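Every protein chain except one is present and positioned as in the full complex.
Labels A, B and C are assigned to the chains in the order they are written; within every chain, residues are numbered from 1.
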Amino acid sequence: MVTTAGESHGLGQVAIVDGCPPGLPLSEEDLKHDLVRRRPGQSKLVTQRRELDEAQILSGVFEGQTTGTPIAILIRNQDAKSKDYSHLQNVYRPGHADFSYEAKYGRRDHRGGGRSSARETASRVAAGAIAKKLLHEAVGGLNVVAWTRQVGEIIADIGDPDLITESMVETQADGSPNPTRCPDLQAASRMYQAIDDARKSGDSLGGVAEICASPMPAGLGEPVFDKLKADLAKALFSLPAVVGVEYGAGFELSRMRGSEANDIIVAGENGLPRTVTNRHGGILGGISTGMPLLLRVALKPTSSLPRAQATVDRSGATTEVRTMGRHDPCLLPRFIPMAEAMVALVLADHWLRQSSVRVLSSP
Amino acid sequence: MVTTAGESHGLGQVAIVDGCPPGLPLSEEDLKHDLVRRRPGQSKLVTQRRELDEAQILSGVFEGQTTGTPIAILIRNQDAKSKDYSHLQNVYRPGHADFSYEAKYGRRDHRGGGRSSARETASRVAAGAIAKKLLHEAVGGLNVVAWTRQVGEIIADIGDPDLITESMVETQADGSPNPTRCPDLQAASRMYQAIDDARKSGDSLGGVAEICASPMPAGLGEPVFDKLKADLAKALFSLPAVVGVEYGAGFELSRMRGSEANDIIVAGENGLPRTVTNRHGGILGGISTGMPLLLRVALKPTSSLPRAQATVDRSGATTEVRTMGRHDPCLLPRFIPMAEAMVALVLADHWLRQSSVRVLSSP
Amino acid sequence: MVTTAGESHGLGQVAIVDGCPPGLPLSEEDLKHDLVRRRPGQSKLVTQRRELDEAQILSGVFEGQTTGTPIAILIRNQDAKSKDYSHLQNVYRPGHADFSYEAKYGRRDHRGGGRSSARETASRVAAGAIAKKLLHEAVGGLNVVAWTRQVGEIIADIGDPDLITESMVETQADGSPNPTRCPDLQAASRMYQAIDDARKSGDSLGGVAEICASPMPAGLGEPVFDKLKADLAKALFSLPAVVGVEYGAGFELSRMRGSEANDIIVAGENGLPRTVTNRHGGILGGISTGMPLLLRVALKPTSSLPRAQATVDRSGATTEVRTMGRHDPCLLPRFIPMAEAMVALVLADHWLRQSSVRVLSSP
Partner (left out) sequence: MVTTAGESHGLGQVAIVDGCPPGLPLSEEDLKHDLVRRRPGQSKLVTQRRELDEAQILSGVFEGQTTGTPIAILIRNQDAKSKDYSHLQNVYRPGHADFSYEAKYGRRDHRGGGRSSARETASRVAAGAIAKKLLHEAVGGLNVVAWTRQVGEIIADIGDPDLITESMVETQADGSPNPTRCPDLQAASRMYQAIDDARKSGDSLGGVAEICASPMPAGLGEPVFDKLKADLAKALFSLPAVVGVEYGAGFELSRMRGSEANDIIVAGENGLPRTVTNRHGGILGGISTGMPLLLRVALKPTSSLPRAQATVDRSGATTEVRTMGRHDPCLLPRFIPMAEAMVALVLADHWLRQSSVRVLSSP
């Protein structure tokens, strides 16, 4: 449903969203909300690069509704301080794609990581905002909500994931923005401290994001090659720093017995089968069961560090590198809207395959 | 590179492998080895269904070498005891795709799970054997080796994953076949006991498979949408019972600091950069670094159990189900060749994108 | 919707049809009709190779209906007289793909042209029979009918193409089979004579096939990259010997003025707009208008000739070649079911994109 172009220090980010059905009300306002959530500079927990991230819709919308033809979105880069990066031209940063890009392309755009930069995700978050709106308006109020489940060793206590709303993720008890995006506010407070400590010591933290989508329609996904869990995993592993994905009870299931792991099936209110527990995470045989979709994504700690790290340069000589650019001490807060976007795009694609709706509304 | 067709109790399994370069020596013998490893009935740890799993190559090979045109593989089903399954026609088995298929298709082939059966993987293992041969012969001796890392609570001690060979996985100290496919033979012995205990008590166990590919070429993978880690994860999540995938140190990385997690870069023997440790698992920015590819896959315990489980039938009435068919008390031993096949197919695809080789040999 | 494998003298032809909706009644009988029409040996106008062309459905059908999962079709090769071709091993036949295959693959399967043989189309005709049945049963009785419009200089007089039925194409006035598949029986008689004359003189003839599909639903096709006319042309140019494709009045339109060429629009019986004439051929802007789809395909004369033709061998030495294998003196009669198959497959694909039907019937 989406393709993109753009790198950290080029002129801008572009997304082309193809296949959105005609008749979805859409304006640039609809994209702003998630772009602001993804934007740098929101708190001291994230990079201080300044980007307005204003998205312009160039095509595919007429008189306030989608037309069914491709929607092009343009986000211009603004604060591209290339000089910050000139010292990185000939050196390989630990944890980064510097050498792998060179091995593939015989070169790399060393300014801010080029296309390997998380800046590239701005266009995907904008595209995902369209998918989220489509799912919410056309697929029975389906919501995709992500949150920070874990930062370093701190694990949040999330009761029923199906009950977490975006406002529980975004807001603290006093109504102020929640910089960690962890809805367990006690854990959130400790996470905040841990990230800030890491930042001050020139270090970084990883963590785990959790994503839930509900109410899910049953029957999305293909039986072998485009299993819903496979396409979601592919989409999430396309985001920077992702090192693991698991569904439902995930790796825990590998330690259970079948008699413990299987979710017992009962008749739901609508007469359709549902499971009492949701250890399976909403997908069986690659196809959604109608139970909430539940998955978790592990992120490594930010690779860019302001402290010296041992490495080599292009000539093979030993050297040190420290990243002077502006970076996030923990990726989780800004990762949340990225994860929601990718999950929403995949769900929208699979819903479009399976749906009988071709036109959403009349002009 | 591959598409397949076939279900548990149809006439057979078909794979079409397209894109294999011309000049690869290939015969049906080359497919036999991995098909035998995947085959049911090898030991009492696995299902007793009897399938010869003899693959016939119908096209794409001429005078003992691939021609570059599509290779069709046919594996006929033999021991398809449909009567074993008639009692499952109207009931939803816990942990299975029965209801999700019905939600999607308005029906299901209830004989042995239809296309959701692990039987479907026979054609993929055959296709994967071609990919493995291609990688080994054309990509610098690249080997893809998988093994059982964990069964239930038992975790194997695997020193350097790069040093594990297929014969260490397949053979016990006395030269006899290793039924668990765990190369830590002490752990393997405990795993054997645990699986056999689960079998006797009408239960099942899950576990974790680990896969390593080396020596890896650097530069495989695309920067955003077809990242190598994304395509590998998609391929592995297309296999039955997979609930999690992680690379390198995986979920452990989410608990580390950046200064611990980053792999220090040094100059390798060939002058190219390499990392001292391999917590990143061989991929950075979605592109291979040249370090060994290392990933792990979590499997839930087999959902089919011979003991009674509570569920509902199509009418919504509460009932019990016990699976009378022949099933594996633990999927790990037979999963190993499936995992190798899927990893090899993805690596072959990405190598073909990046390679400058178009013809492997002259006729 | 379809992929295939197989070459002239391998073990067989395979098609995998994916995406056929569940609930279509289907058996091997449904494939037989068009396979018999495509089969060699029907009359002295076509090659005398003997192939039963019996298709076996290996998967995707359960209790007489499609399940929604991939349908694999197997057609074994029978009369593969490879010895007929050994003299062609080192020589390039005029009009054939011998050298282009060698340039691409560094080799070729010289037995009967390998994958470049028209034998490869058997699997596509079988797949097309499924698409034709789907269109007829699920898309308002939509029929795809092709016929021989021209052989050499002889051009048939076809009144309203929309009124031509398959029985008018297949049957002569006395009820016997129509070997030319030209529904203008007077032209057909002259075509028969011309083809037989060409055959006797060791020569061959080309011609033009015409294809009409109606009643067409409006709204099939994409606006730019997958225009219906583009996908149909791609499908038809994938068939052997095709050298031109045109829609509606086709190349004639290039000689008209806009005021002559435009079809005037009036209100149809159902209130929807329709055109009085159909010079546009049923597609405007790449999307079907609801008028009958009308296109023509030019075929070159069969390249294989039993008479001597000048050429070179692999060493570059001048030589002569005459094709001793069994070949058609004119491809048109056997091309008709191939053209119908490819048009039906494309229409089915585009209908599936646009349709709101997901399940055709209950089990």
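As a working rule, a contact is a pair of C-beta atoms (placed from the backbone, for glycine too) under 8 Å apart; a residue touches a chain by one contact, two chains touch by 3 or more.
Since the model is a prediction, treat every value here as computed from it, not as a measurement.
Which of C:K44, C:K200 or C:K234 touches the hidden chain is settled by the complete complex: it is C:K234.
Across the entire complex, the residue among C:G10, C:G60, C:P301 or C:P333 in touch with the chain not shown is C:P301.
Considering the whole complex, the residue from C:V36, C:L185 or C:V208 that touches the absent chain is C:V208. Listed here are the chain C residues that touch the chain not shown: 3-4, 92, 94-97, 99-101, 103-105, 113, 115-116, 120, 150, 152-153, 198, 203-208, 218-221, 223-225, 227, 229-231, 233-235, 237-238, 240, 242-251, 253-267, 271-273, 275, 280-281, 283-290, 298-305, 307, 309-312, 316-318, 354. Panel shows chain B; residues 69, 223, 354, 356-358 of it touch the chain omitted from the view. Residue-level contact of chain A with the missing chain is found at 3-7, 10-14, 16, 18, 22-23, 56-60, 62, 65, 67-72, 74, 104-109, 111, 114-115, 358-359, 362-363.
By definition in this document, only the chains that are shown with their structure count from here on.
Here the chain at the heart of the shown protein, by mean C-alpha position, is B. The distance from the centre of chain A to the centre of chain C, with each centre set as the mean of the Cα atoms, comes to 47 Å. Chain B has its Cα centroid 27 Å from the Cα centroid of chain A.
In chain A, the residues that reach two or more other chains under the touch definition are 223, 354.
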